[in-house]
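To start, I am sharing the structure in question, which I have written as structure tokens.
The complex appears here minus one protein chain, its other protein chains still in place.
Presenting chain A:
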Amino acid sequence: MARLELSNLHAEVAEGDEKILEGVNLEVESGEIHALMGPNGSGKSTTAKVIAGHPAYEVTEGEVLLHLEEDEFGDEVEIDEDQRTWNLLELEPNERAALGIFLGFQYPAEIDGVTMTNFLRTALNAKIEEREELFEGEEGDDEEEADEGFETSPMEGPADEGEVGVAEFQEILQEKMEALDMDERFAQRYLNAGFSGGEKKQNEVLQAAILEPSIAVLDEIDSGLDIDRLQDVSAGINALRDEQGTGILQITHYQRILDYVEPDHVHVMLDGQIAKSGDASLAAELEDKGYDWVREEVYGTA
């Protein structure tokens, strides 16, 4: 089990002092689905990026904590008492990823020349390695590491000890792609390059399925999807929760995806704060009435 906890989170754009988050409080646990809704510019995407460690934002106040239970990574990693709570704001984005944070992008980068297979296997192994370092302490092997250098070269055949090898990875990838109803040719395509909007979103869910995060923050993963693709992506998100126990923070504008991914909790964000929280019925209410009534209710003004 893992629990992500945002408390009194304030953040602004790193270059400039435009305040975007003004005291966000939120908790997401493994196995839960939270929907984070709100109008454009209310701070939803910024919340997601701050959780993942985007350098464009500076946190001025508050905390982002990740609590891990002993069983979080199965038997492979032993979590000491004093390593169960991590202050994510002190960690690099890749370290956060290693601890089980995943950010699904609204506009994922296109990386030409890097095949999906190569990328995903590298990411998976990087995560395993980073996790070892985080839990076993960085000291000692650092220097040795630097000299070895190239054993995980993307073009190299046999894997190092503890790494997922090429053949093994192929199986994992194939299985996950089948589950998401993705064409097997995806594996040899370049990362997001020339993907349609829908393919990109599907790819984000595929990555989450392979990296098995504890908490996945999915930023408007439903935007630009036709109904068939929306169903595929939604099925993938539900599988993350049901099969891997991932906790999901689903950022969305629309009720639409929530017909397929039923949230346990719905939060409305206004002006950099969570203005109102409720259960799934809140989303339906928003669909009917828009956001202004929340503003009225909370601030007494529209």
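Side notes on the structure shown:
As a working rule, contacts are C-beta pairs under 8 Å (C-beta built on N, C-alpha and C of every residue); 3 or more make two chains touch, one makes a residue touch a chain; residues count from 1.
Just so we're on the same page, contacts and distances are computed from a predicted model.
Name of the non-displayed chain as stated in its UniProt record, restricted to "succinate dehydrogenase", "FAD-dependent pyridine nucleotide-disulphide oxidoreductase", "Tryptophan synthase beta chain" or "Fe-S cluster assembly protein SufB": "Fe-S cluster assembly protein SufB". From the options A:Val59, A:Leu89 or A:Val114, the residue with contact to the unseen chain in the full assembly is A:Val114.
The residue from A:Ala97, A:Ile221 or A:Leu240 that touches the chain not shown here is A:Ala97. Contact with the chain not shown here comes from a single listed residue; of A:Leu9, A:Val24, A:Met37 or A:Ala52, that residue is A:Ala52. Mapped onto chain A, the interface with the missing chain covers residues 52-56, 92-94, 96-98, 102-103, 105, 108-109, 111-114, 119, 122-124, 126-127, 130, 147, 149-150, 153-156, 190-191, 207, 211.
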